[in-house]
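Every protein chain except one is present and positioned as in the full complex.
Showing chain A:
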């Protein structure tokens, strides 16, 4: 019964979404304020209904109700509770439910926090959100219904794919979707602005917090997914340029560009048309990503052709929203008046360069991802576009961007002095080069580019700190004033600096692992030893074990440095009983920011086993950098200036001279 009520709530949510679209639009056309006021109420009601529906599905998983087909296909009564819950979104139907839940959650947030928005704008934004909700609720109900019953109910479920039974999977999709779907708010704001034909700096101020929040979540989601692949797939790779990864990376690149162009619009009223276009494109890329992952078109064009219902439905959603938005843009963009002027060498100019490179990079990844599909559809010829292609093209695009990053915040708005900015970055570049030289001293023998890569990473960090240093006036004013100025800097200044430091940290991690990782593949018997990263690993033998829904074999290794035992490592292979599916559980030990990674292979005749040992220097920097970037986004969000109309802090801050923006 409860299942049917959940199902019914979803149908009601669809009806509410239609109301959320139709009535406010009618209201804005007829200038009827009471109709416009329906939007927030409908958004909140829609959120509660979808939340209820989602909770019912979760409940079915928690109590292992195998009369629900979706639960039977993806769950097992012996599965640990956390994976019963995360299993809700570990399959197609459930993940679309999560998508919808997060979409209506954002609508409800706009309804709640949008009280200071102009009436028409809020009604239009929520109406567009309602239209998107309508499309996805229809998609779920018509093609991917998770509430379908089985009769008679099977006694036991078929279990979740073991690779997905991991804490990483519990967190990764919600974070990713919060990012993906968060950009829908920017999209809706863009459409609303186009409908009204009016857009100004205030618009950018309203959009930027949503873009920042979505971007921060997407950053975290991608990093989480990368770390999950690293420890779960068992061969220590952390980024594969897999189409599914690209599907999340393209919106991230476009979203990063959007954040920066919205900054120009907010401060200088320039780049309006471009910012609106980017807001549309970013969410379009999120939709495209959903299509690529959910339609099955990636696994094989043929699989898509044999069961095309879902794929065609999402494709229709995709064409409707992207096509509709771009047509609207083409008709209305000319009505948006251009704003402030700027010289090519200026803060605006630097941000335009940032946008140029980031959008080119996004388009490059998109081209590489879609090219094989399109070519096969057109000519029947099959080609592969993989990591070597992306590393080459994407890498070449990133080099000029990374060198330019620290210049941006140091250039003045309107007209900047690039020589002066260059002089201020002398110290940062010097520190970077010294770091490169130190790396050469410690780990000589790597490729030359690796040392320049590390130098660039350190230069990015030092360059970001230079900006804070200069704005606080350290060295120019007394330390007390400098400290007060530093503390009084706006949140967005720290946000920018942290995000840019994060890129530097990630770069250092990527370069170190790529250039200096070592790998040993050996056949080992007990008491045999292998050297890796300055450690000696001794293989002590294997042990059998039993988990709730799997059996495992674990190898034990003693890790010593200079003859002294420092730690030990268990590395396992598991066999999940329900699906007879094996997984590797790599043994990982962290030393500072570096890791020792041990993975087990096949047993060999005569009682040994193949062992793979990697030394991954500075690998944690890759994800640490992403966390720092995310923190930067979060701190920027708390900048009071982003909350238009927010009351002044009650405590008057003593006026302190602050460096000009």
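Keep this in mind: a residue touches a chain if its C-beta (ideal position, glycine included) is under 8 Å from a C-beta of that chain, and two chains touch if they have at least 3 such contacts; residues count from 1.
As a convention for this text, contacts and distances are computed from a predicted model.
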| item | value |
| --- | --- |
| Omitted chain (choose from "Multiple sugar transport system substrate-binding protein", "ABC transporter permease", "Cytochrome c-type biogenesis protein" or "Inner-membrane translocator") - UniProt protein name | "Cytochrome c-type biogenesis protein" |
| Which of A:384, A:527 or A:546 contacts the chain that the document leaves out | A:384 |
| Among A:53, A:70, A:583 or A:636, residue touching the chain not depicted | A:583 |
| Chain not shown, touching residues in chain A | 234-235, 237, 240-243, 298-299, 338, 341, 344, 352, 356-357, 359-361, 363-364, 367-368, 371, 375, 379, 381-389, 392-393, 396-397, 521-523, 573, 575, 580, 582-584, 599-603, 605, 610, 612 |
